[in-house]
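Read through the structure below, which is laid out as structure tokens, and then see the notes.
A single protein chain has been removed from this complex, and every other one stays in its place.
By letter and in written order, the chains are A and B; residue numbering begins at 1 in each of them.
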Amino acid sequence: MTDSIIQVRDLVKKFGSFTANDHLTFDVGQGEIFGFLGANGAGKTTTIRILCGLSVPTSGEASVAGFSVYRQSEQIKRNIGYMCQKFSLYDDLTVRENILLYGGIYGIRRPEIRLRTEALLERLSFRGSADILIDRLPLGLKQKLAFLVAVFHNPKIVFLDEPTGGVDPVTRRSFWELIYEAAAKGITVFVTTHYMDEAEYCDRVSIMSNGRIVALDSPAGLRTTWKASSVDEVFVRIARPGINFSL
Amino acid sequence: MKRFLGFVRKEFIHIFRDYRTLVILFGIPATQIIIFGYVVSNDLKSAGIAILDQSRDEITVAVSSAITASGFFHIAAEPRSEAEIDAVFRKGDIKAVIIFGNGFGKRLLTEGVADVAIIADGSEPNVANLVNGYTTAIINGYLTGLMQNGPGVKMPVVPEVKMLYNPELRSHFMFVPGVITLILILVCALMTSVTITREKESGTMEVLLVSPLRPVQIILGKVAPYFILSFVNVIVILLLSYFVFRLPVKGSMVLLLAECMLYILMGLSLGIFISTTVATMQQAIFISFLGLLLPSLLLSGFIFPIEYMPGIYDYISFILPPRWFVVIIKSIMIKGSGLGDIWRETLFILAATILFIGLSIRKFKNRLE
Partner (left out) sequence: MRTLLYLLRKEFSQIVRNRLIVRAIFILPLLQMLVLVPAVTFEIKDVRITISDGDLSQSSRQIASMLDGSEFFTVTGYAASANEAAASMSKGECDVIVSFLPGFEKNIITGTGSVMQVTVNAINAVSAQLTWAYINAIIRDYSMAMADEAQVVAGQTFSPPVKISTRYWYNSSLDYKYYMLPGVLVILVTAIGFLLSGLNMVREKETGTIEQMNVTPVRKYQFIMSKMIPFLIIGLIELSLGLIIGRIAFGIPFEGSLFTMFLGATLFLAGLLGLALFISSFSDTQQQYMFIAFFFTMIFILMSGIFTPAESMPAWAQNLNIANPVAHLMKINRMVMLKGSDISDITPELKALTVIALLFTLLAVLSYRKRA
């Protein structure tokens, strides 16, 4: 892909004798919503951490927004946003304080921060409770807030690691609306998840199993190739080849 | 019972996996003992002084050499006049200035007046006292010796001192009991309060509470490994003090260990109580460490004798278990006392333990409601 914003070639990450990422090769195009699927422990978080500059690969190549993960991780960080499942916002700060912190860190000026904050609160229908501590909020709202903070500075790419854990499908759906809005603005979205139904929302999806990519295509393409009615089924076929599904 | 033992085993594994903490746990008393035994001392070792000799005659020179030859002092500054003394003190190298007045020798022999004065740096009272004592003794000794060459009279009364229980004036007698007292209560309270609070903070306490284990078993299970660790710690300290400092245990070893176990229990129950009053580990650490460190170090009587504190401290230190335990340990180790001598103090520690456990149970019950 000529305009791929993430390029990974033969990426290997080992922890001692355990290989978490085994020669991964893939591209992510600019503006794509790229789903990184796999069961728990398949190695998804390891990959995302490498791409975010939080971890160094054992071998192989990877570049994000044109910057190498080995030598230019700090430049990568200026161009990305990140949200993970557990701890994206500070529990003991208010909504406003969290936004102010991250907006300021990414160099946005105060008046601009104020404007964008109002827009963000408006989008979430927050109304008047922006000075509430994060740990008072329900989980679904926390997640949406975390996502909007992650894209507050309009990064080129946003990395999401299991962003919708623990909430009901309706809430997850409304979360994905936010993802669509970000993608519409041109932000590339790299999202890992173990919810197979979310795969249907992505432009392209890769499936990881035991540290390897075993499938990479659009959801429709996967369904056709594997003659399945859902990506979920495709996954089961790949991950548990022995199980027979009646077609 | 089986569940309980399984739980205890899990706690043990937890602890031993964190070997860094274990190393520190046993390293702390060891280093403290070494510091107290070899490093901390109140003796005068070559203190810096200055001599302002306005006379410079045979006698003053002789006295000055007597002072510097004593080994306790060395000349660290040479002020040229009284005006310079303040500046010299301010530099901090001098503990005292000895001033010989003009025409010292002559005045001594003709008028019988010794025009010598000492100005000591009072900002360190201990040192000032010692310096004063030593210099006065040296000067006195020399001058009196001078004058006794004539038809003098021998000193009528000569006090002689015998330092009982500790003829070599070693500080270990005070400090080893003190280290045991300080370390045990700090470590026990810290460890238990942190381990219980950790479960509270991460929410796993709720999980434990709904398990078949009863609350009492949970607490006991968490605390049991630390009891054993602390006990081993005591043994290590005693062995160290015996082999490195030749500090014997005059009294019954069994009694000593039993008292230590009681005290450990008290420390653990204090930690439990602290954990019922705080919500996070950080708070537990703060309250345990800050709340106990200085009072145990300074008010328990092992460095600063309680008898010499203003009266009110008899009451304040009354409620501090370390204060009583120091007495117990000192009595057993140094005087060889038996239970008959220290039953009052023992009772107090027992009472403290029961109090902490009682308060904890009450707080715990309130929380459950």
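List of remarks:
Just so it is clear, a contact is a pair of C-beta atoms (placed from the backbone, for glycine too) under 8 Å apart; a residue touches a chain by one contact, two chains touch by 3 or more.
Source: prediction; values computed, not measured.
From the options B:Gly6, B:Gly122, B:Gly338 or B:Gly358, the residue with contact to the unseen chain in the full assembly is B:Gly122.
From the set B:Phe7, B:Phe36 or B:Phe325, the residue in touch with the chain omitted from the display is B:Phe36, counting the whole complex. The chain that is not drawn here is touched, among residues B:Ala47, B:Cys188 or B:Ile357, by B:Ala47. Across the entire complex, the residue among B:Phe16, B:Phe304 or B:Trp343 in touch with the chain not shown is B:Phe304. Mapped onto subunit A, the interface with the missing chain covers residues 49, 52-56, 73-74, 77-78, 80, 82, 84, 86-90, 92-93, 97, 100-102, 104-107.
In the full complex, the hidden chain is touched by subunit B at residues 18, 20-21, 24-25, 27-28, 31-32, 35-36, 38-48, 86, 89-92, 112-114, 116-130, 132-133, 136, 139-140, 143-144, 147-148, 150-167, 169-171, 173-174, 186, 190, 194-195, 198, 278-279, 281-283, 285-287, 289-291, 293-295, 298-299, 303-305, 307-310, 313, 316, 330, 334-335.
Here is the rule we go by: only the chains that are shown with their structure count from here on.
Inter-chain spacing, taken between the CA centroids of subunit A and subunit B, is 57 Å.
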